[in-house]
Each structure stands twice: as structure tokens, then as C-alpha cells.
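Left out: one protein chain. Kept in place: all the others.
On to chain A.
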Amino acid sequence: MKANFKYNVVWLIMMVAGFYLMNTLIMIGVIDSFIENMLVTIGINIILATGLNLIIGFAGQFSLGHAGFMAIGAYATAIITQTASTTGGFYVSIFIGIVVAIIAALIVGIPTLRLRGDYLAIATMGASEIIRILINNMKMTGGAAGMFNIPQFADWPTVYIMVCVTTIVIVNFIHSRAGRAVKSVREDEIAAEAMGINVTKWKLAAFVLGASTAAIAGSLHASYLQTIAPNDFGIMESISILIIVVLGGVGSITGTFVAAVVLGVLDTVLQNFGALRMVIYAAALILIMIFKPTGLLGTWELSIKKIFSRSKRKERVES
């Protein structure tokens, strides 16, 4: 237990150091508003993709409906902060977005999670389209035109802290008894059930947790960009989150971080290439998939614990 405390402190120091590094870089002007915008987008994508990686990589449920839950969070924040325009209102809106996303995930998940593979992908894609079309046709959400002038409460520190919080929640979930149960469902449902694992419950748990982090990302997206429309949350958004997960490595949270950063930077750099942008982007994806089909990092994870124990072993060998 003391050992675990040590690793947790190292992680905490890294998070705080990262925060101050970025803060300093912004203050001395190395990071301008253009790069800051890129970093916030990367942060939001990290939140979305770690949640989806939990569902796909650890629970083994192929979901293509992540953008739907993101939309729920985004619209919850947009609607609530336009009437209650305070920081408190913003956090209340995140909370309400999470609650609605959990309810939606339960409604979608209970009937669809008994499906497998491609069937589940199509069902979740359909569910997310239903959410989008509902939003498209409601008065409260501004219809197809979307919502404008959403007050901005999400700046980069908010996003940074949210990335840390959601990652801690998801990583701790994965490396716990709950996470083990979820992984056993991925490995073999029949064997898991025979060992006393309630397969339906754990599939739903992973799905709901992934959906609620997507709602947080949606809230940050709406509040940072200040403008949202139903079409932002279509199938293409779900697929671009999926691309991050697959590119980083299905089953590697570290990989998701790396892929989100790589794609975010690539996307920003390619904005100078005009029409060729999407061609180069697609070519890069194809090349990575050809030479590294398991994603950039496969299932490898960065672990302070492993680094510590490795250096200890080395010392023992040398002495």
C-alpha cells in the first residue's frame, strides 16, 4: 500500500508539473492562442477517446455511437449556461449532462449490448443518430441551426483538469476488480458468466462510464467553442474518435493519449496544405495501419510501477 502511494505521488507530480509547464509557456508567449486552441481540442479528444477505449478495448464492445453522448453533454451545457450564466451553472450543466447521458446509455445499452461485433456497431450508430435527430427537431435546442453565444467557461486549465480527472477515473476503473471483470467479459463471455461474473452488468457499467465521460467532453466542447450544431455530432465525429482509439492501440490508454496528440498536431500542421489536407491525413492513417496494425502502442501502457521495479532489478543485478 505504501508502494502504491509512492506511484500515485509520482503521477500527481507529473500532472502538476505539466500544468505549470503549459502555464509558463503561455505566459512567455511560446504557446499562442492558435496553439492553445489545438491543445484544448486535443484534450477534449483525449477525454472522448479514453472513454471509447474503455468500451471497445477493455469491455470488447464495438460502439460507434460516442458522438451521441457527446451531444447530450454539449447541449446540456449550452441550454443551462445560457440561462444560468455562472461558473456554478457551468458545473451544474456538466453534472446534468452526465446524468442524462447515463440515462441514455442505459436505454441504449440494455437492448443493444446483447448484440456482438458489427451488429452492435450498427445499433449504437443508429442510437446516436436518434439522439442527433431528436436534438435537430427540438425547439429548446435551436433545431438544425444549433446554438450560438454560449458563454465561455471552459478555458484550457478547465480542460486540463478534466482530462486528468476522467483519465484517473477510467484508469483506476480498468486496474481494479471491476476492470478485471470487464476484461473477462471481453475475453470470454461464457467463461466469465460461469465464474460468477454478471456479464450484462459489467458491459453496461463500462458503456455507461464511457458515455458519461463523453458527456463531459461535450460540455467542454460547447463551452469552449461557444457554438454548436447537431451536425457536429454526426457519424463522422464518432468515427474520428474511433480513429484515435484504433490508431493509438485498442486497449492502451497511453496509446490513446499519443494518438490524440499526433492527430491533433497533424491536423493543425496540415491546415497549411489546403485541399490536400484530407489526402495527407488519410495517407498517414493508412501507412500507420499497414506498418503497425495494432496501433502505435498496441496494448502497451506507461507504468511508473514497472519503471521503478525495472530500475530496482537492474541495481540488484549490478551489485
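Brief remarks on what is shown
The rule is short, and it goes like this: a contact is a pair of C-beta atoms (placed from the backbone, for glycine too) under 8 Å apart; a residue touches a chain by one contact, two chains touch by 3 or more; residues count from 1.
Please note the rule applied: contacts and distances are computed from a predicted model.
The complex appears with one chain absent; UniProt names that chain "ABC transporter, ATP-binding protein" among the candidates "ABC transporter, ATP-binding protein", "sn-glycerol-3-phosphate transport system permease protein UgpA", "Glycosyltransferase" or "STAS domain-containing protein".
In the complete complex, the hidden chain is touched by one of A:66, A:132 or A:183, namely A:183.
Between the chain not shown and the residues A:87, A:137 or A:172, the one that touches is A:172.
In the complete assembly, the contact with the undisplayed chain comes from A:191, out of A:191, A:269, A:283 or A:302. Residues of chain A that touch the chain left out of view are 1, 4, 8, 168-169, 172-173, 176-178, 180-181, 183-184, 187-188, 190-199.
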